[in-house]
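In what follows, a single structure is set out as C-alpha cells and then discussed.
Missing here is one protein chain; the remaining ones are kept as they sit in the complex.
Letters A, B, C, D and E mark the chains as written, and numbering starts fresh at 1 in each.
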Amino acid sequence: MRILVVNPNRLDGCTDGIRRAAESVAAPGTEIVAVQPEFGPVELAGQREVLLSAVGVLDCVARHGPGAAAVVLAGFGEPGREAVQETVDVPVLDITECAPAVAGLLGRSYTVVTSTRQAVPVVEDRLRALGLLGRCAGIVPVGLGVAEMLERPEETRETVVEAAKRAEGDVVVLGCGGMAGMGRSVRVTTGLPVVDGVTAAVALAESLVRLD
Amino acid sequence: MRILVVNPNRLDGCTDGIRRAAESVAAPGTEIVAVQPEFGPVELAGQREVLLSAVGVLDCVARHGPGAAAVVLAGFGEPGREAVQETVDVPVLDITECAPAVAGLLGRSYTVVTSTRQAVPVVEDRLRALGLLGRCAGIVPVGLGVAEMLERPEETRETVVEAAKRAEGDVVVLGCGGMAGMGRSVRVTTGLPVVDGVTAAVALAESLVRLD
Amino acid sequence: MRILVVNPNRLDGCTDGIRRAAESVAAPGTEIVAVQPEFGPVELAGQREVLLSAVGVLDCVARHGPGAAAVVLAGFGEPGREAVQETVDVPVLDITECAPAVAGLLGRSYTVVTSTRQAVPVVEDRLRALGLLGRCAGIVPVGLGVAEMLERPEETRETVVEAAKRAEGDVVVLGCGGMAGMGRSVRVTTGLPVVDGVTAAVALAESLVRLD
Amino acid sequence: MRILVVNPNRLDGCTDGIRRAAESVAAPGTEIVAVQPEFGPVELAGQREVLLSAVGVLDCVARHGPGAAAVVLAGFGEPGREAVQETVDVPVLDITECAPAVAGLLGRSYTVVTSTRQAVPVVEDRLRALGLLGRCAGIVPVGLGVAEMLERPEETRETVVEAAKRAEGDVVVLGCGGMAGMGRSVRVTTGLPVVDGVTAAVALAESLVRLD
Amino acid sequence: MRILVVNPNRLDGCTDGIRRAAESVAAPGTEIVAVQPEFGPVELAGQREVLLSAVGVLDCVARHGPGAAAVVLAGFGEPGREAVQETVDVPVLDITECAPAVAGLLGRSYTVVTSTRQAVPVVEDRLRALGLLGRCAGIVPVGLGVAEMLERPEETRETVVEAAKRAEGDVVVLGCGGMAGMGRSVRVTTGLPVVDGVTAAVALAESLVRLD
Partner (left out) sequence: MRILVVNPNRLDGCTDGIRRAAESVAAPGTEIVAVQPEFGPVELAGQREVLLSAVGVLDCVARHGPGAAAVVLAGFGEPGREAVQETVDVPVLDITECAPAVAGLLGRSYTVVTSTRQAVPVVEDRLRALGLLGRCAGIVPVGLGVAEMLERPEETRETVVEAAKRAEGDVVVLGCGGMAGMGRSVRVTTGLPVVDGVTAAVALAESLVRLD
C-alpha cells in the first residue's frame, strides 16, 4: 500500500521530517511518498499563503496521486481536503481532522500546540468548519515559524514541552508539520498523551484502507 | 468612494449582473468597480474550482484594490476574506457574511437559496466556519449552475420564487452571484423579505466606511 | 429620510449625546429625530426600570413614529424591538443587535463595555434572547451609571479605554447609550476596532431603507 | 403560607381558572391569592400587549406582595420575573421556567401547546432567553385566544388534546394560562405526561419555601 | 406518602445523614425510608465503583420499592435513573437532575461542589448526558472522600464553605451525598443560595406526587 503525504509548504527539511514521522508508524508493506508543492509560498505565515499553497497541493496530488491507496494532507489547519477528495477516489485525510479523532479516544479534551500567533485563527477557523472545536480546550502558539523550528530543533522541542505542560486539555495535539516526529519525546518528557497529526493520519489511512 | 466588487467566476454576464446590482444600491458618489479573475476556472462547480478561484481573486485585489475604500467578495460560500484582508487596509466584506447580517435584522431565521446541489456543502461549510449556521433554517439548491442561470433568466427567477415560497426561515437569502439583482422581484412576487448578498454587502461596505 | 432615535431613559444629556452621535454618521439628507420618554424612570438602574421604560418608548414611537423611515432603539440590552415593530411598518433597529452585526464584520469576537454591574445580566439576557451570545467574549461594566457618565465625561472615557484595553474579544462594543459618540476617541487611543451601537444602528437603518 | 399568583391579562374567567388550578394542587395550609392587573391590556395578543402588561403585574406585586411567601407569574412566555424579583425578597417563579423544570423530570423533551400563532415567537424568545430551548421539541398553537378559550372550554380541551397527540416531545406542557386546570383531563385522554405551568409553579413555590 | 431514598454507597453514616436531611424537608405525613445496597463497593472512589454500585441500587429498589410513592437516587453523578424507572411505576428522581432544576429557579448558573478530583469527570459526564452542563459554571472538588467527610465533619464544612465562596456561578450545589444536611449552614455562612441535592429531590418528589 502506498500513502501519499503532502506537505503544503516548500521547506525541504519539513517534508523530510514529515516523511520520517510517517515512516516510523507505517505498517510493514506500506510505502510512504512524501512530497511538497513545486510552486507557491515557501512558508505559510498567514491566511494568504495558506490559500495560495492549496493550488500546489492540488498539483501534487494530480502528479503523485495515481497509484496511492490514500492521501494525507499534512498541513494543520489548511483547507483543501474537500477539494482534493473531488479529484481522487481513494480516502483523503487531513491531519486537522485525524489528530482530534485520535485525541478523542485518549481523553475528553485536547489542546493544540501550534507555530505562531498568526496560525491560531487559521487553525481555529478550520476546526470550527470541521465541527471539531467543541472538545478543543485551547490553541497555544509556541512563537516559532516552521523554518525557525527546523533551524533550532532543540529549542523547539523545549518550547513545545513547556506549552504541553501548561495545556488545559487532557491530550496534547502537535498542530504543526514542523513538529512531526516529536510526539514520543514530548510524551516521555511530560507524561501526557500526545498526538502527532502526521502519524495519526497515517495510522488512520491504513485503517480506512483495511476497512474498505 | 470606490468599492471594488470581485466576482470569483469568469462569466462576463455574471460580473455584469453583479455590477448592475451593486450600482442599483450604491449611494450617489459611490463608484462600483466590478471585476473577475484573469485566470482560473470559468464556473465554480465544486470545492476544487472554489479553491482555485481564490488565487485569481487575490490577483484581482492586488491589481484593482489600490484606491478602493472597501472590497466586496461576491462569491457565496467562497473562502478568501481572511486572506484578502491580510493584503489591504480597507474593509473586506464577504457576501456570505453580509447577507445573514442583514437577514438577522429582518427576521429570526433565514433560508439560503443557492445554485446546484454541489454548492450546498460549500455554503454550509463556510457558514459553519463563520459561526453563522445557528439561525440558518436551510440551504436549498435550485438545480441550475450560474452559466445556466445567465442563459435562462426567466426560468431562474421562477425556480428561485418557488424555492423562496417553500423556505422555512423568515427571510430568503439569495446565495449565488448569478441571482444578483433578483431580490426586489422575488420579494414582490412572494411577499417575503429577500436579501441579495451583493446589494447587502455594498450597503454594509458604505456603512463601514462612514463609521470609520 | 427621517430616522427616529429613541433613548429609553429620561436624561436630557444622554439624549443629546445620542443625537450628536447619530447625526455624525447620518448621510446628507437624513434627518435625525432623537427623543426620550415623557414619563417613566429617569435612569435605568435595573430590570424593573428597564421594563417600565418600555411603555414610554412605545409612547414615543406612537407620537413621533409617523413619517419616519426607520426607528432606532438606543437602549443597550433593552427589550421592546419586537413590540415596537408590531406598531409601525418601517424597520425597527435595536442597537443591541446592530452593534454585534457590525462587530461581526470587523472581527471574530467582541467584548461589550457597559455601565454598571447591574446592567451585565440585563445585557446578557437580551443577547441570549437574540441568539447573539455565541461570539460575545465578555460583558465588562465600567462601574458608572449613565448620569455619572454625563457628569464626568473625561473619567468615563478613561475607564472605557481601560476596559477596552483589557477586552478579550477582537472588537470593542460600546454597550451603553451614555457612551454614544465616544467610539472614534476610544478607537484612536486603543488602536482597537470600536463599535458604537448608536452610529452602527443609524448606518444600518439607512442601509435597510436603501435596500428596500 | 400565602402564594400570590399573578395573571397578566385582565380576563376574570382566566384569573378564576388559574386560582382553581393553583388551589387544586396547594398543600393544606397554603393560601392562594390570585390577582390580575388593574390596568393595561385585557388580552395579550402580541408582543406589545405582553410588554404593556408587565407594568400592571409590577403594580399587582407592589399591592398584594407583602405577606406572601412566594410569587408566581402565570403568563407563559411573559417577561418580568427578573424585574419583579428586584422588588420582593421572596422567591418569584415564572411558569415559563417551572413547566420545563418539571417536564425535565418526566422525560427528555417537551412540546409546548400554546394559544395563537402570534404567541409562538413570544414563547420561543422567552425560552431562549432562559436557556430552555434545548430540550423543547416544538411550540404548537391551537389557534384560540384566551378569551375564546374561556367561551368555548370544551372545544379548547379537544384542540389541546389533538395538539398533544401530535406532539413530538415526550411530555406535553400547557403553555397558556387559559389552559390552567386542564392538565389532568388531557393526561387521562392522551395517556401522555402533561405539565400545567400554574400547578407546577405552585408546587415548586412550596418546595422552595420549605427548602429555605 | 412514603419516599424511598437510596444511598449508592455502603457507609452507614452517609445513609444516616441522607435520612436526616430528607426528613428535615419532608412534609408532615411523608415517611422517609433511607437504604443502602446490601452488597457492592463501600465507597465510590471512581467510575468502576460507581458502575458496580448500580446493581445494589437496583436490588434496593426491588426490595424496598413496593409501596413507595417515589424513589430518590441519592448519588450525585451516578447512572441508573433510567434503569430504575424501568422497574417501578412511580417517579424516580436523581439528585443530579433535581439539584440543577432547583438551582435554575434561584439563579442563572450554578457551581457543583463535589468530593474528590476523581469525582469530577463522573459528575461532568452525567450532567452532559442529562443535557444539564449548559448552565454549570464549574465542578469543584474539596479533596475529601465520603468516608473522610464522615470522620471530620467540621473540616468538611469548612472546605465546602471555602469552595462555595470561590464558586463562579450564582448558586452553589452540594454535589455529594456526604454533604447532605449541610445546605443551611453553608448558606448562612456564605450568604449564597445553596442547593442540597437530597432535600431538593425530596421536595420535588412530593411535588410530582401531588401534581399527578
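FYI, a contact is a pair of C-beta atoms (placed from the backbone, for glycine too) under 8 Å apart; a residue touches a chain by one contact, two chains touch by 3 or more.
Just so we're clear, the structure is a prediction, and the values are computed from it rather than from any experiment.
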Of E:52, E:147 or E:209, the one touching the omitted chain in the full complex
E:52
Sites on subunit A contacted by the missing partner chain, in the whole complex:
25, 27, 91, 93, 97-98, 101-102, 104-106, 108, 131, 134-135, 183, 195, 199-200, 203-204, 206-208, 210-211
When the complex is taken as a whole, what residues of subunit E touch the one chain not shown?
46-48, 50-52, 54-55, 58, 79-80, 82-87, 121-122, 125-126, 128-129, 131
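Here, only the chains that are shown with their structure count from here on.
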What is the distance in Å between the mean C-alpha positions of subunit C and subunit E?
45
Averaging only over C-alpha atoms, locate the centres of subunit D and subunit E and give their separation in whole Å.
29
Averaging C-alpha coordinates per chain, one finds the centres of subunit B and subunit E separated by a number of Å equal to 54
Subunit C residues counted as touching two or more neighbouring chains:
108, 121, 131
